[in-house]
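Here it is, the structure, as structure tokens.
Note that this complex is displayed minus one protein chain, with the remaining chains in position.
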Amino acid sequence: MKPETINELLHHVQSGQCSVEDAYQKLKNLPYLDLGHTKLDTHRELRSGYPEVIYGAGKTPSQVSDIVAAMLPLGNNILITRTNSETFRVVEGLSPLAVFHETARLITISQHTTQPPESPIAVVTAGTSDLPVAEEAALTAEFLGNRVERIFDVGVAGIHRLFDRLPVIRSARVILVIAGMEGALASVIGGLIDKPVIAVPTSVGYGASFGGLAALLGMLTSCASNVTVVNIDNGFGAANVASLINKS
Amino acid sequence: MKPETINELLHHVQSGQCSVEDAYQKLKNLPYLDLGHTKLDTHRELRSGYPEVIYGAGKTPSQVSDIVAAMLPLGNNILITRTNSETFRVVEGLSPLAVFHETARLITISQHTTQPPESPIAVVTAGTSDLPVAEEAALTAEFLGNRVERIFDVGVAGIHRLFDRLPVIRSARVILVIAGMEGALASVIGGLIDKPVIAVPTSVGYGASFGGLAALLGMLTSCASNVTVVNIDNGFGAANVASLINKS
Amino acid sequence: MKPETINELLHHVQSGQCSVEDAYQKLKNLPYLDLGHTKLDTHRELRSGYPEVIYGAGKTPSQVSDIVAAMLPLGNNILITRTNSETFRVVEGLSPLAVFHETARLITISQHTTQPPESPIAVVTAGTSDLPVAEEAALTAEFLGNRVERIFDVGVAGIHRLFDRLPVIRSARVILVIAGMEGALASVIGGLIDKPVIAVPTSVGYGASFGGLAALLGMLTSCASNVTVVNIDNGFGAANVASLINKS
Amino acid sequence: MKPETINELLHHVQSGQCSVEDAYQKLKNLPYLDLGHTKLDTHRELRSGYPEVIYGAGKTPSQVSDIVAAMLPLGNNILITRTNSETFRVVEGLSPLAVFHETARLITISQHTTQPPESPIAVVTAGTSDLPVAEEAALTAEFLGNRVERIFDVGVAGIHRLFDRLPVIRSARVILVIAGMEGALASVIGGLIDKPVIAVPTSVGYGASFGGLAALLGMLTSCASNVTVVNIDNGFGAANVASLINKS
Amino acid sequence: MKPETINELLHHVQSGQCSVEDAYQKLKNLPYLDLGHTKLDTHRELRSGYPEVIYGAGKTPSQVSDIVAAMLPLGNNILITRTNSETFRVVEGLSPLAVFHETARLITISQHTTQPPESPIAVVTAGTSDLPVAEEAALTAEFLGNRVERIFDVGVAGIHRLFDRLPVIRSARVILVIAGMEGALASVIGGLIDKPVIAVPTSVGYGASFGGLAALLGMLTSCASNVTVVNIDNGFGAANVASLINKS
Amino acid sequence: MKPETINELLHHVQSGQCSVEDAYQKLKNLPYLDLGHTKLDTHRELRSGYPEVIYGAGKTPSQVSDIVAAMLPLGNNILITRTNSETFRVVEGLSPLAVFHETARLITISQHTTQPPESPIAVVTAGTSDLPVAEEAALTAEFLGNRVERIFDVGVAGIHRLFDRLPVIRSARVILVIAGMEGALASVIGGLIDKPVIAVPTSVGYGASFGGLAALLGMLTSCASNVTVVNIDNGFGAANVASLINKS
Amino acid sequence: MKPETINELLHHVQSGQCSVEDAYQKLKNLPYLDLGHTKLDTHRELRSGYPEVIYGAGKTPSQVSDIVAAMLPLGNNILITRTNSETFRVVEGLSPLAVFHETARLITISQHTTQPPESPIAVVTAGTSDLPVAEEAALTAEFLGNRVERIFDVGVAGIHRLFDRLPVIRSARVILVIAGMEGALASVIGGLIDKPVIAVPTSVGYGASFGGLAALLGMLTSCASNVTVVNIDNGFGAANVASLINKS
Partner (left out) sequence: MKPETINELLHHVQSGQCSVEDAYQKLKNLPYLDLGHTKLDTHRELRSGYPEVIYGAGKTPSQVSDIVAAMLPLGNNILITRTNSETFRVVEGLSPLAVFHETARLITISQHTTQPPESPIAVVTAGTSDLPVAEEAALTAEFLGNRVERIFDVGVAGIHRLFDRLPVIRSARVILVIAGMEGALASVIGGLIDKPVIAVPTSVGYGASFGGLAALLGMLTSCASNVTVVNIDNGFGAANVASLINKS
């Protein structure tokens, strides 16, 4: 319930339009649906203009199915992250609009579309192996109503590949840099372009990359001061913030 | 040199307006000044609309003085971070506009001002001990031409203090959350407000906070998906990104 | 053997009621049964009013079976933690009272019941993925003779879900907060309620959560001073301490 | 403001006893005092029966002085932790009741006393070097209105020293075990006594103790299931939880 | 070649008993057999009175088979550690004396026996789950010609089980303490008995035991000063050192 | 495009030999082929005299196949690292020159050969388990046109095996030392031979070797000052640098 | 109290030679002296033939003085470790036999001497910077009644220095290897000599030595199977174990 409505509610209680009991129930029945295992925040899109997102990891197909079934009637767009084909088989039975994006491990259900902002979001990767995280980010950004420029495999080991694509990257309002190993691409792009850069370390690499730790520390200590960082492999979160910036 | 001017230069070479030798010199004399110990990027403000920033840590007062002396004639605004009173004593001899902000460890030299964007940047701290980082962030954001709302000491151990200030925080376009210990404030604010949240872990705490590591990991793994993170105690970087977002 | 009985034993030796040899045997035959691989503490419930607990991880089904077979005749309640269906198939052959709780990975054998204390223990989780640990905790607390209030999926990313359930949580004498990722829920609840909070970090999360380390460090450095912490995913231990507090 | 009073407030608004404007002010003026650098939670003792606690680390003497000056008129008991003699010199000018406990780095101002619960809290240390943390814990527990049994220097390297003191330790309702190095004492006491044990790892040790990490990990992975853990050197937090348990 | 024989060799060269060429060959043909993948130290038992040991991890069955086949004719006793049933199927074809110890993951081939020293080696474990490492240690110690006392499942959570077995443990000349989780047993035994204690941390545990790290750090920082430590799960190494001490 | 040709291009633009448009296209079409998922640096061997290398990990067989198919017509030698038999089955269909090296996990396609430098590269391993990394290094060095001396299983636990092979090792111009566990061999060889030593820590070991971390730290802190280090298990990188040194 | 005397005591109670009350007092007054801050184990030398050792770190001069004053009348030898000149100034006032060893940070008070075993203990260091730890070890071993061979500065960077001293090292019954940086010396000596090697990692080094961690991990994962390890810089503990072995 939005803060301003509390004031209204108080006026309605004062004026008798609303009984104390009803006011109590409204305050108590905060806007979510209790599915037992999950408390579903059904009014979130209403409040924030944002679709519903279900974090799929650690949820059974039937838990996801319960949540989707409860959401569909509300007409929201629905995004399921870190999911798999087994869950998709259940979900596609609930809605013909469900699409499974295998590389990105996403299921999207788009029940309506919005006009994207003029400026795109750039999704840049250092290598081919960063693709799953990059696609999670790019598809999420598109699902949230943005145009996306994909610039893949332009890591600093062959920096001329990056320079060729700089004009496209410069056209974006916010840039996602997705890189494993040492993650140096974030610093290089951050130094070249005065835009917000959201760096996504990936778990690509071996040995001293320690599951993405090397890239994570490298991006956090970047000498470029326009770089912020999200969790290792968190393409979704990066795209979400990028969309908030791009649509503001 | 901006990419578009390369094309112009080629046309001038073609038309004879510019000799090959001059074109070569222009390409070679990239826009920086070499002070020996430091290569000074003198055209940065021209290019990006941004003031010059000198990272003060690890530089001697006389190195900083050399840099400031070279910058002042260009009329730029100048910010020196992670500095101290000893350096200030040298710098204030170079410009009467120099101001030392002790808590934030900043020196600012504002030679001109700009009109701030309408929406403010919110700088929120969990505790009193986070003040030095918060002031570094707030003063940097102001120096970069933004209005700042300071909301201090509203950590989750007394969450009603935060709720009272939510309307002010909501008025901002981007929110800096500055917290040490477990850094839970970033997740709580991220969950309450659908704006980009830039989390700054601080080294406040002891024992298992391991110099800010606990807050850093907590912020990176935040359950709120609108949170990005910068390095421990990096108030300057957070403010820089916030300004890029706020002024875009 | 309880300390006070040593004094009695000495008196019996003095009075001749007990020979030195018998006293020696009594001191030597300390109250456990030696199964070869395991030393079974058979008098523990007698001493402490507590059921027997078998830590199932790293024990073969036949080792567990040996232990249960030796315990059953003593009439104790028996709890097997971190176990599996394979072990259950062996154990259910020994007692028709054996129940397998799959999500919680527990086997319980309740041979008698006790009157629970008036105040419940609250088991609160941040997300749906924390359910296995939460059920381990809740079932353990119930098995130890307590009433349990389950409040699931009220993480700080949607903090209004938590506030709705505060009265229930406040009714408890001790609160278990079970959360992965950054574990901020422990600090928030700790700040809201002046009761002992036992925080259980879970291994839910990825990347910089490092198998529960982020939540663990966050809970240890909590700004709320009524929070203590147990090992990652240790629902059993948390419930055991909560029961000790609740029944004292 | 306690939840129950919200209901009353609604009734008063309905009945006209309270205007909407006043209700809004009451909701808005949450119970704290804003000192600029600090938001002071003045009604905490009223709400919780607990004294005010000021975390002294990272606060200047004059910040502490501001807070104490604002608190004193409320008649609360006041505890300042992690403080020093410099701060004491300022605080003792504000109240003749101020006492500085040097080893424990605490300042206490007791403006009234309460009747302690019958059962004591036991504060047990492994070695002489754990004394500062132990005294922080013991004095805090006493300040919070508990009787304390101090059992010092009974580490497992000479376990007979511990066994001699077991009856005293057993008399307590909750036991604080304060130990550095490997912290084995927590497991040993946890195994011997079926009471809640709160383990405080200390930074005592060198080399592979890594500032208390060895003791911390050891206590978290204790084979005794009645042990919970607080942050390294956090004697205050441990005493606070112990008091909550002892007075419940 | 032993140092003393270099002198002899020089005398033989001087006296003409040995040509320079032969002396060169003797110095060059150091005492090992080159199998291509492995350099086999065939004279080790001759030199040191010790059997041959093959570290099985990372070696294919056929590599192990090559090594055993080359060793068998020399009449040595042979021990293969960290091996498996697949390798045993190959090895038992080479010698009917080969025995596979499944829990300990060892293959032994005893071609002759020696008289054990009078004092035994004690192998003590904290829990049932430490058995595989304990059996690796115990069988290795026996294979190296020692008597072994096995005292299993006497962890500090039930310390009376340990005290009952102290006389047996005291009878040993050196004590192996094998424990996972927090590894407190090493400190307790070290404090009770003035004999060399070799502590073997095991990877038993979960969460903050971090694969044996908690036990490892705990044992390294033990408050008992008669404890030395070997690598996590290294039962073989511990037994080898114990045997060196016991047979010296 | 090499820097010197920029000057030529400018002259051609000036002289009218090259239009501005063409110059722009040349600058834009930097020398790589875009396969969508991968940007192929086709001119690398031309520029550097080096074959093409495909990092196989994280690439699907069909992605590798696309790359190889695009490279083959250029007549380059091709090396695929960290690959597997599944990928080989696809690649051998593209060229009869493809060879799969199973232990080293390499595929080589040698379309032409070069004359190796006189001095060999020495590849030295501590144990038999280091073989896969050693073969990756040795085969890579040979593929890059060097002679290789393999000296395997000469770890410091039997240092006489090493001394016997010193003359061969001394004959090399650069020495690769490949070792897991504590990696002491790098320091010993570094102390014995005044040549550049490139140390490759391997993930061979268990427990406190932490996946190669112990060897990595040991090699980085080597007391021998002629040792540099590459990532854990990075046989390819070490061989690449060794070849650069050997052929310079 | 030694176990065997419990039996005697029981007989005396039975025979009336000892009253129950006296027996209770004897069991209660376990053999230590309580100084308030410290529990002094006065009978330890009687029991174990070992002198008293005071761990000086974290104890004030006056605490150490209290302990020494209580011990001196018992005629024991006394060793104070990790101490300083300030403490020595207090201690030398208590006994003219007190000697301060500055490099080793030890105070010794030898009130009687014992005949050392025939075989010496070898104390070997890698470098000159390891001297303080080496002297702590050597002086402790001598204080405990052993002959010591000092072999300093024979690290593997110049391995011929080590080989020259092998005969002396071989003469010892147990060898202490004290090394920082990568600590390779422990493996090399362990491989050369079939004696128990106790490795002491030192905090000598910088960067990736991480305060001795590199040496510690290297020694724990040594490829030589006769190496056990103690805490970083723990010369005292290593010497104590060596003495137990040498005198057994």
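Note that the chains take the letters A, B, C, D, E, F and G in the order they are written out, and that residue 1 is the start of every chain.
As a working rule, a residue touches a chain if its C-beta (ideal position, glycine included) is under 8 Å from a C-beta of that chain, and two chains touch if they have at least 3 such contacts.
Not measured: the values here are computed from a predicted model.
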As a test of the contact rule: which chains in view would the missing one touch? A, B, E, F, G
Looking at A:35, A:90, A:168 or A:217, which residue reaches the missing chain? A:217
Interface residues of chain E (partner: the chain not displayed): 6-7, 10-11, 13-14, 16, 20, 23-24, 27
Going by the touch rule given at the top, which residues of chain A touch the chain that is not shown? 126-127, 155-159, 181-184, 187-188, 190-192, 205, 207-210, 213-215, 217-225
Kindly note down the residues of chain F that lie in touch with the hidden chain. 3, 47-48, 50, 53, 166-167, 173, 194-196, 198, 216, 220-221, 225-231, 236-238, 240-241, 244-245, 248
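The working rule: only the chains that are shown with their structure count from here on.
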Considering only chains that satisfy the touch condition with chain B, which of them also satisfy it with chain F? A
Determine, using the mean of C-alpha atoms as each chain's centre, which chain is farthest from chain C. F
Of B-D and C-G, the pair with more C-beta contacts is B-D
Whole-Å gap separating chain A and chain B, where each centre is the average of the chain's CA atoms: 26
Inter-centroid spacing, chain F versus chain A (mean Cα positions, whole Å): 38
Which positions in chain E touch two or more other chains at once? 127, 158, 207-209, 216, 220-221, 225, 231
